[in-house]
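Complex shown without one protein chain; remaining protein chains in place.
Chains here go by letter, A and B, matching the order in which they are written, and residues are numbered from 1 within each.
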Amino acid sequence: MSIQTNMGNYAGRAAADRTLRGCTVLATALAIIPLVLIIGYVTVIGGSSLSVDFFTQTYKPPVPVDSGGEIDPTTGLPSDFGGVTLDPATGLPIEAPVGEALPAQDIQSSGGVLHGIVGTIMVTFLALLISLPVGVMAGIFLAEYPSNSLATFIRFCSDVLSGAPSIVVGVVGFTLIVQRFQTYSGLAGAVALTFLMVPTIARTTEEILKLVPNATREAAMAMGAPQWYSTLTVIVPTALSGIATGALLAFARGAGETAPLLLTIQGNSNLSANLLEPIAALPLLTYKYIESPFPAENQLAWGTAFVLMMLVIGVNLLVRVVTSRIKGAM
Amino acid sequence: MADVKAAPRAASSSWARQTQHGDTIFWLFTLLFALLIVGLVVAVGIVTYNGSAEVRERYGWSFLWQTEWNPVETELSPATFGAWPAIRGTLLSSFFALLLAGPIGVAIGIFLAELCPLRIKQPLGFMVELLAAIPSVIYGLWGVAVFGPFFTQYIATPVSDTIGQLIPWLAGPVASGRGLALASIVIALMVLPTVAAITRDVLMAVPNSQREVLLSLGATRWEVIWLAVLPYARAGIIGGVMLGLGRALGETMAATMLIGNSTRIEGSLFLPATTSASLIASELTNANDTLHESALIAIALVLFCITLLLNMAARYLVWQTSRGPAGARA
Partner (left out) sequence: MRQLKPFYGTRQAVQATDMDFRPNQITAMIGPSGCGKSTVLRCLNRMHEAIPNARAEGTVKLDDLDIYDPRIDASLVRRKIGMVFQLPIALRTRSIYENIAVGLRLGGINSKSELDDRVQKALRDANLWDEVHDKLALSGLALSGGQQQRLSIARTVAVAPDVILFDEPCSALDPISTLKIEELLLQLRERYTIVIVTHNMQQAARISDRTAVFMVERDENKPAIGLLVEEGPTDQIFSAPKDSRTEEYLSGKVG
């Protein structure tokens, strides 16, 4: 058969083709499986700790359980403090294996995360308040004025900021604000977050403005309006929903960042709305609780993570839906 | 009559002047905000540079390769600060993370762009992007509570007991399992979606004509990808990998929770180590003295410089390839 005899190496090539294509499928599975696992674990374990208390209370220290009045001489605490058995030899808590409760102990909840929710919203919102004007204006500049090396340089700086290690940004917040005012504060956290949020907003603003069809621009100019006027009154409003999604994305990013907050807001066990003092935040709570020796608090970590994850995923979903509608309308 | 003629001309030219003023003012206004972005980057540089003054004066450049990091001052020995354990940890963890995430991420991108059935392309792509949006502290949480114990029991211990006897890099004894290996794997997971998404976007931008040429020569689907699509998109893919590298370098929370936080340099990947980001995260708020603080800030400076260099390299690459395809070379 004229077709088949010509290619002696066909079998090898076909086999390679199938194998390598299969590898890409494998790779994709390798990514999807952990995603499912992570979301699954957080949802199941985290979801189980959700309750009205969870959302309405703030931090409570782990509650001693049926201690019967025994005080451990080495630590001065009831010997089954917080649902944890203390190893008499070292005085340190014996950690429970994952998912299992220590035998014969009743795990008491350690309050809720209301302070974290409030803190996250306030700090991130303040950061957004500062980043939004800067980012939008910068985005307008990059989109509306002719490209030159200055614009390229600005974009480069924006990329650097966007990809900067978040801990470095935390260090800046620490040095600039915390040390200056001698106190950890929500304000410092907000300042740190703006370093990360401004480039996000600037980039999305620029992109959405570039998407505005030229016909709109030309129509505005044909009305005899000067460029700045038409930009402000015609082009930007057209892109407003796009800018809003940029803001949402930046908010989601800011809400999920832990490292900058670690060095700037420190966390607060009480419900505080004062941004000039240490304040709590959800990602910080997650970190603190999972590192805690008390299983009751570990459980809270999952719940906090769940709230955080829902927030982030929810925003991303929303943005996706809105973006496809914008692009369709344009 | 002279007055009548003069008046309209004066009016129109003042409107023209106003417009020009308006345009210029607006341009300046937006430029100012755009320059703020540059200012932010400069601020990071200045703050970290100044904050690290004390340790730089004490050690000079040798700070970078000194191997001992001991913040505790005792009667016998003063506190010494060498950044090498941290820098080494950052470099190694990023390297291994990218070793995993690079090929796998590109493979995922290939699958999504070239081989994926149309119906699941969008949802699958969304899931991969979702992986990128999950806050790093949640990865850390999952790593500590779920993957970590699994890794320790089923991977680290068996490997260190068998191959580890021969290869010092994989030697035990494995205690908590926290160390470079575990951290690298989870960091790889976090970097995967970045590489995959960028690869996918770049591949989808390759014009179909290139694929058709190879198809018409009788190439298998894989050969089309390997010989026509990938070479065309090579620069973009490298850019994506570099972006992933940037993310890996700056990764803080998951690293802090999984690296074991030991500043001793161990030969084995299964033993605790540290990274620059996690060192800062764990020590800055409890710094012993100003020298300790400045040492940590110096590490932040180093991290920032590395990120800066990486961005410049990436930009250079983009500039190179946009000057024209292949030029005169094959």
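Keep in mind that, in the parts below, contacts are C-beta pairs under 8 Å (C-beta built on N, C-alpha and C of every residue); 3 or more make two chains touch, one makes a residue touch a chain.
The shown structure was predicted, so the numbers you read here are calculated from the model rather than taken from an experiment.
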| item | value |
| --- | --- |
| Residue of B:Ala133, B:Leu214, B:Met253 or B:Leu279 in touch with the missing chain, whole complex considered | B:Leu214 |
| Listed residues B:Asp23, B:Glu54, B:Glu129 or B:Glu223, member touching the removed chain | B:Glu223 |
| Interface residues of subunit B (partner: the chain not displayed) | 118, 209-220, 223, 227-228, 231-232, 234, 325-330 |
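Definition applied: only the chains that are shown with their structure count from here on.
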| item | value |
| --- | --- |
| Chain centre separation (subunit A, subunit B; CA means) in Å | 16 |
| Complex interface listing, subunit A residues touching subunit B | 7, 13-14, 16-17, 20-21, 23-28, 30-32, 34-35, 37-38, 41-42, 97-98, 133-134, 137-138, 140-142, 144-145, 151, 153-154, 156-161, 163-172, 174-176, 194-195, 198-199, 202, 226-229, 231-232, 252, 255-259, 262-263, 266, 283, 286-287, 290-291, 298, 301-302, 305, 308-309, 312-313, 316, 320 |
| Subunit A-facing residues of subunit B, complex | 19, 22-23, 25-27, 29-38, 40-41, 43-44, 47-48, 50-51, 103-105, 107-108, 110-112, 115, 124, 126-131, 133-142, 144-146, 149, 189, 192-193, 196, 218, 220-223, 226, 243, 246-247, 249-253, 257, 277, 280-281, 284-285, 296-297, 300, 303-304, 307-308, 310-312, 315 |
